[in-house]
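Got a structure for you, questions after.
A protein chain is absent from this complex, but the other protein chains hold their places.
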Amino acid sequence: MSRNVTRKSFLGSMAALGALGLAACGGTSTSGGSDSGGSGGAGAVEQVFNFNLGSEPPTANSLQATDLFSYYLIRPTFCGLTRLDEDNNVEPDIAEGWDVSDDLLTYTFYLRDAKWSNGDPVTSNDYLFAWSKLLDPEYGAPYSYIFYDIEGAAEYNMGEADVSALGISAPDDKTLEVKLVNPIPYFTFLCTQPMFFPIQQKFFEDCEAQGENTYASDPDKILSNGPFMIDTWEHNSKIVLKKNPNYWDVDNIKLETVNLLEVADNNTNYNMFTAGELDIASLTSGDLEDRAKEAGYDIRHTSTGATYYILLKLDSGPLANANFRKALAYAIDRQSLITNVLRSSSQPALSFTSPDILTSDGQEFHDLVGDCFKDADVEGAKAAMETALKELGLSEPPTLDILIADDDEDRTKAAAFQETWKQTLGVECNISALPRKARLEKMHNGDYQVAFSAWGPDYDDPMTYLEMFMSNSSMNETGYENAEFDELMEDAKTTTDQAKRTDDMVQAEKTLMSDMPIIPLYFAYNDMAVSNKVEGFYSKIFQGENYIHAEKIA
Amino acid sequence: MASATMTAAQTADVQATSGVAGMDDAKLFEWVGPEDESSINGAHAPKRNFWHGVWTRLVHDRAAFVCLIALVVMILMAIFVPMVSPYSISDQDFTQCNLGFMENGHIFGTDKLGRDLFVRLCFGMRVSFIIALAAVIVSLVFGAAYGGISGYFGGMVDNVMMRVLEVISCIPSMIMVILLLMVLKPGVSTIILAYALVGWTGMARLVRGEVLKLKTREYVLASRVLGASPSRVILRDLLPNTVSIILVELTMCIPGAILMEGFLSYCGLGVQIPLSSLGSLVTDGIKDFQGNPIVLIAPSIFLCLVMFIFNTLGDSLRDILDPTLGRQ
Partner (left out) sequence: MLKYIAKRFGYSILTLWVLITVTFFLMHLLPGDPFVGDKPLSDSVKAAIYARYGLDQPVYIQYLRYMQNVLHGDLGSSLIYSGQSVTNMISAAFPYSADLALRSLTFAIPTGMLIGIMAALHRGGPWDTTALVITALGVSIPSFVLASILQYYLGVVFSSWTLANWGFRAFPISGWGTPQQAILPCFILGFSNLAEIIRMTRSSLLEVSGQDYIRTAKAKGLSERKIVWRHILRNSLCPIITILGPLIASCLTGSFIIESIFNIPGVGKFMIMGVETSDYMVTAGSTIFYGVLIVGANFIVDMLYMVIDPNIRLYDDKEA
């Protein structure tokens, strides 16, 4: 998943899943509510789910989507070779089964008989086409880098080789063969993610013939093979999904209609939930959580898997000094911030990789790494600061510029850190808030000193967290370069010995933390209230809010 | 209030001026004396100071008087409270978050970071007053100058200047301000600049209207006869007589400036952290008030009071200075 996944967007999407049924009693529901859905599954209960996305999804094109909102539209309407169950284990989806070669480099997928929403069969060419298109250098798809473990992918995408160099082939309609260059243990996991979803070539080309970017811009320009299809799409207002009768597993889907709303205001969102117009509400503030508790709603705390951290530009003045960075890190009181100010159920992060991640040999990676430093270590911070000032040859603490996003949570955190660093270390900070795009651009260009960021995992392996700190990674925004770290990571990428792999990554993370190029803050959790009229809904890291197998019971 | 001041020096430069209807007569006049100024004024009764009269009437207007007192109190609070309070505007205490009215030694409670709301409110008033005053004064200077020049010269100059004015004032100001603030760096000076760029049009129109009315008066004619340059006529004769209008407009503009600052804060374009302004406090309050109402109630009350005070004062001033003053 992408960096800069904000709590708000997570929660927004959570809320969207909520609105399952305005249903039964009272309430003059308005257009904010649900439509009278289709025929009922369970008795007379309308199987309508109302969920708040929070914002208009920019696109429903799985090749172009990078953000959460688009995924909330794409995940229920498409399915890939594999999918995740409730415990995030990989299970078959379109692919009935698969074979893996001994060197872990060749995967052969066997597709079942599945159909698109127009009745056409799903073929292996649909995957070949979609993945090739995504890697096409002229198409400019943003998520191409995640395919680079496939043979020929990096070369093709950078324009150095031809599409024929790609290690993907479709020997027949029901077989897909993929060759990798690295024996990554998480390839089938990757196949569960939206960028790996198939697209029917003929349909796509017909749409593009009508005009550029026409594919997926409206309900009649999308072909779905997933549990739902888009029925109506009122831009900036509401999207209605209906059950897809051609879905291969349609018998297990109870919901008939899903209403995806776009309510941006958090308070309005919660108010709609209490009014029964939404089935899920994200509790974005401690106050909302108190009210939800009082009202007796079912409150769930789920880990998002995202680590929120402070990004430091290492070549910018005093930040080049490791002790200075450590001083900044030790001074922050994470627990107090989370409990009293943010009032969420997030956990303080004293290392980088999220506790939800398991190693390829099934161990809890976070436990192996342990806590790398102390939270709210004022003494340690002051001592580190003293050393840093001596090493830098400064008589006074320097000032820093903090770059934040234009939202409430960032402002609160920035104000808190500004004050903490001033009181404990004497470091003054200037805060500048920019709208999302402008800020991302500055960060990509390295035009910042201190910034806030978050990293959500793309797959269930510590590699997704640590990979970006390699000196040759395109995701490396701090400029961090450590030969020892690089060596450990290279070994982890190429070895087939899983125990060694785990050990390499543990050492790598410890090295990372002793250099502190970034300051970990907390492992983000989501708090949400779920209507007691809904059953079978769950929210999980890697899947987000999953209502696909939910049903309304009242 | 008409006063044609003449000094011996002015007699020296006689200039024929033209371009304004009825001003051709200037050539027909010639100063004949006396040379000594005091003998002219000495013949009159002592002039009653106009502003003294205004002040008396203002004070007697009960509503305006109360408002004036309230304003003075607020200004004193804004100046002194941040200086004497045990809390600074940025002092955070995470164990004291979200306190209510008069809890734990915080008069208006605390916000979600444990900062004292009372001292932030007083500081916020300081910032809002400064922003409003500066914004209005800048727009006054530019607007009055623009209107004065346009009205005085008339003809083609007036035409062109007025058309430019119309075009500029048609651009939705809120949108322009937002766009400007996105291009420039947010902060107090940017807000002032942005407001000045879009807020001067009202003043310009008003001043132009008055100048058009006044320039046909005899004292202006007399000045021109004596050879005063256009800038002198505008500055010494015309503009001082528009002061009452300018003052009323000023007072009425301040609430608008404060409101704009509030709106900008709501859009995220307000003052820098950790400073506070009335607008930013209200904005923060809106986000958090469902848990702790005072974070919205207190700043809102103060904001509304300030707006109300300036509106009432403006109304009273307008009634006093010129009861027939209508809006264009």
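For clarity, chains are labelled A and B in written order, and residue numbers in each chain start from 1.
The rule we apply is simple: a contact is a pair of C-beta atoms (placed from the backbone, for glycine too) under 8 Å apart; a residue touches a chain by one contact, two chains touch by 3 or more.
Remember, it's a predicted structure, so these values are computed and weren't measured experimentally.
For the chain missing from the display, the contacting residue among A:66, A:316, A:363 or A:498 is A:66, taking the whole complex into account. Per the touch definition above, the residue from B:102, B:141 or B:304 contacting the chain not shown is B:304. Checked against the full complex, the one of A:113, A:205, A:298 or A:441 touching the unshown chain is A:441. Residues 20-21, 154-155, 158, 163, 166-167, 170-172, 174-175, 178-180, 182-183, 212, 255, 259, 262-263, 266-267, 282-283, 286, 289-290, 296, 300, 303-305, 307-308, 311-312, 324, 326-328 of chain B touch the missing chain (whole complex, contact as defined above). By the touch definition given at the top, chain A reaches the unshown chain through residues 2-5, 26-28, 30-33, 55-56, 58-59, 61, 64, 66-67, 137-145, 157-159, 211-214, 217, 234-237, 261-265, 267-268, 271-272, 274-275, 277, 406, 434-442, 444, 474-475.
The working rule: only the chains that are shown with their structure count from here on.
Chain geometry summary: the mean Cα position of chain A and that of chain B are 51 Å apart. Residue ranges on chain B touching chain A, taken from their complex, read 90-92, 94-95, 97, 112-114, 182, 185-186, 268, 272-274, 287-288, 290-292. On chain A, the positions that touch chain B within their shared complex are 267, 285-288, 290-291, 333, 336-337, 339-341, 406, 408, 411-412, 414-416, 418-420, 422, 430-433, 435.
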